[in-house]
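Just one protein chain is left out here, and the rest sit where they should.
Should a chain be cited, it is by its letter among A and B, assigned in written order, with residues numbered from 1 in that chain.
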Amino acid sequence: MRVVLKIVKKALPSVSMYFVIFFGMTIAMSFLTGKDQEKMYQATELTIYVEDKEASVLSKTLTEYLAQENEVETEYDKELLSDLLFSGLVDYVVYFEEGFEENFLAGKKGGIERQSTKPNMAFVDQKIELFFQYVRGELAMGKSLEDACASVLKNTENHAETEVLSGRQSMSTRPGYFFFTFLAYILPCILIMVLGPVMYSFYRKDIKMRTDCGMVSVRKQNTEVVKGIVLVAVVFWALFMGLGAIIYHRDFTPAEYLLGTLNSFAFLLFSVTISVLLGVLLPSTEALNGASNVLGLGMSFLCGVFVPAYLLPDYVNKIGEFLPAGWYMKNVILLNEENAATAHFTEFLTNCGVVTAFAVAVFFVFLVVVKRKKVA
Amino acid sequence: MIHYFYRLKRLLRMKQLFFWSIIFPLLLGTVFKVAFSDATNKDWGFATIPVAVTTEEGGIRDEAFVSFLKEMKNGDVAFFAVEECDRETAEAMLSGGDVSAVIVTGEETKVILRENGLNSTVVKTVVDGYLQSKDMFVEAAMNGKLTEVIGAFSKEIETLGVKEFEGTSKDPFVQYFQALIAMASLYGAMYGLMNTNELDIKFANVSARRLAAPMRAIPTVLCDVAAAFTIQYIQFLINIAYFILILKVDFGSINGWLFLGGVFYSLLGVLNGYFIGTVVQKSDGLQNAIMMGCTMFSCFLAGLMVGNIRISLELTAPIVNRVNQATLIADSMQALCIMGDMEKYARCLLGILIWCVCLVVGSILVLMMRQRRTGRSVKLA
Partner (left out) sequence: MNTVVKIENLVKRYKELVAVDHMNLSIEKGEIFGLLGPNGSGKSTIINCLLSLTNYDKGEITVFGEKMRADNYSVKGRIGVVLQNVAVFDELTVYENIDYFCSLYVSDKEKRKALVQEAIAFVGLEEFVKFYPKKLSGGLLRRLNIACGIAHKPELIIFDEPTVAVDPQSRNKILEGIQELNRQGATVIYTSHYMEEVEQICSRIAIIDKGQLVATGTKDELKSMIQTGETIRVEVPEMTSEVLFGLEKLSHIISVEYNDGLVTIKCSGGRHNVLHVLEYLNNTGTSFGRVFAEQPTLNDVFLEITGKELRDEVQ
């Protein structure tokens, strides 16, 4: 066990770096989610940018009309606006030119333009055209433009009664969500880097031969290694969960956090088994380092850790079902919804079970590989 | 010259570095491509929304409303796929996920949504918009102006003009690839790190041999930098070529200026390594950890994991984007290739250049201070 800890100690600088990155990432994300990131996910409220060069009654009314249900921004510079449009943080832009009102009253086109990179913003076009229809209708009653505009705005108070079936906020996120999410990236990364070298050193041919010749029985040696690995894994995991509890306890109910912990434990099992497997398979610590990054980042992208699963193509989501992180993330998504995890408790447990099954499967592969190595 | 060529030969044969600077970005890029191939369409694409329309018990079917829903089109594609049925079937379809919303017409109009989201917003907006006409028509009827109002209301006039987005790419997921290029460039620090360590007796046996030889320090260091830079630049070209030609990522319009940018990106990575190698003296494990950590975090802030983080930071803490190395690289690519904004491109490159100067000056200062303090001769490395 002493030896195990010694090898682990060597990997500590890199590991502490990962710790910093991880908490940097989660904190940065929850900080941004608390602010503007929300717009991106909460598509119910669009961000509409209005550039009004005319500032006429009509243009102002339309702006107000749009602002009723959306966030209207007016003060971005051109460069920022382009970037915002491109990345989709601004959904829709309306440009009013001089002469817009005049054209409208004359029944001519021109003076107002829309811009968006998102085809699904077509309904805003409809909304705006509808606005113009209303104004025309009101004007046909013989009202002045001011009165017509006022009536249109007033009529918008008419709302259909609305009911939402599940109360799901499918695209919004709790700040603490990112803690459990990024854990799917960081856990395998760290454990491969820490435990991989342990296995690598213990099962390297020459060392294996030497230890096998030693006075300590093979069984006892193995027990020592296992003890060390379990200790290290549990310490890391406890560190994450402890710190997570301190930072994010407000975002979850205790029951939910407990479930999250259970879920992460299942994933820990997988991370440990994959680490020891790679440790005996790969030829060098450098290769382990590479594998940890490829596996960590690759699996994360394929399983919706960084980019939410609903944005991924269906076949990628199918791939995700063959990866433990995919099942882990299913539970994290449940945790993201208030009370969903407790409500879908059996589903939650099943997902944990699948992750654990992955761990068991990997462990068997590991046993086979070790056996083969011994025979060879 | 021979020094440079041997250096290059060696760097090319280092499998581990080769993996990080070339294979890893290519692998990750491929994963990105697989994962994001449909994401823009899924997130932003226009798709017909299935809705069920049902009439309240005892109510009268609102013919006008149903046809209004059915006729709403975006180009040739209908907004809604309308299914008329009884309430029970409608609600079953809703909970089964076959429709996104149930609209109940009658005395009062009611919308039942499956979940909050854009589709629901579209349904709600359209229904509300329709309802709002009610007051107008009632008022018109009272004033005896119904015909005029209906006439004006139903005139098919298109008022709204369309302004196309000027950017040459409409795929925001290219931001991930920009961050990836930044990552690959910053990984050049590994070459820089190796270079400094091979000139430091503490880390490499060969350094003593090299230092004992009659080679002037500055040309030696420059040769090392040049070789590392060359590899990084080749790496940049390979990555760009692979992303554009093989993965067919829409990077926007590539022009010659990008290759100038590559020079800056490659140099920045290598110099980072020099700086870390100079400042951190404890162990090469620590050096590598710091290098990897800084690079990864910098790339995270530039959108390697969450694509929109860069623009979010632009809104909340723009200063981060002005100083973060990976963001400078990614932003410069976006400005040049997508926005065609040469001014911003130049600004980003200037930012990178300032970084480079700072790193060089910083390394030299640290060396001079250390030399004064410990009296150890380190000779520029």
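To be clear about the criterion, a contact is a pair of C-beta atoms (placed from the backbone, for glycine too) under 8 Å apart; a residue touches a chain by one contact, two chains touch by 3 or more.
Since the structure is predicted, the reported quantities are computational estimates derived from the model, not experimental observations.
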Inset, instruction - Just list which of the chains on display the missing one touches. - result: B
Inset, instruction - Tell me which residue among B:G75, B:G96, B:G144 or B:P214 touches the hidden chain in the full complex. - result: B:P214
Legend entry - Chain not shown: contacting residue from B:V206, B:M342 or B:M368: B:V206
Legend entry - Where the missing chain touches chain B, by residue: 2-3, 6, 9-11, 13-14, 201, 204-217, 375-377, 379
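Here is the rule we go by: only the chains that are shown with their structure count from here on.
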Inset, instruction - Could you give the separation in Å between the centres of chain A and chain B, each centre being the mean of its C-alpha atoms? - result: 15
Legend entry - chain A residues touching chain B - in the complex, by the definition given at the top: 10, 13-14, 16-18, 20-21, 24-25, 28-29, 31-32, 35-37, 40, 42-44, 46, 69, 79-80, 82-89, 93, 95, 104, 107, 109-120, 122-123, 125-130, 132-134, 136-142, 151-152, 154-156, 158-172, 185, 286, 290, 293-294, 297-298, 300-302, 306-307, 310-313, 316
Inset, instruction - Could you pull out which chain B residues touch chain A in their complex? - result: 16, 19-20, 24, 27-28, 31-32, 34-39, 42-47, 72, 74, 79, 94-95, 103, 108-118, 120-122, 124-129, 131-136, 139-140, 143, 145, 148-155, 157-167, 169-170, 172, 175, 283, 285-286, 288-290, 292-293, 296-297, 300-301, 305-316, 334, 338-339, 341, 344
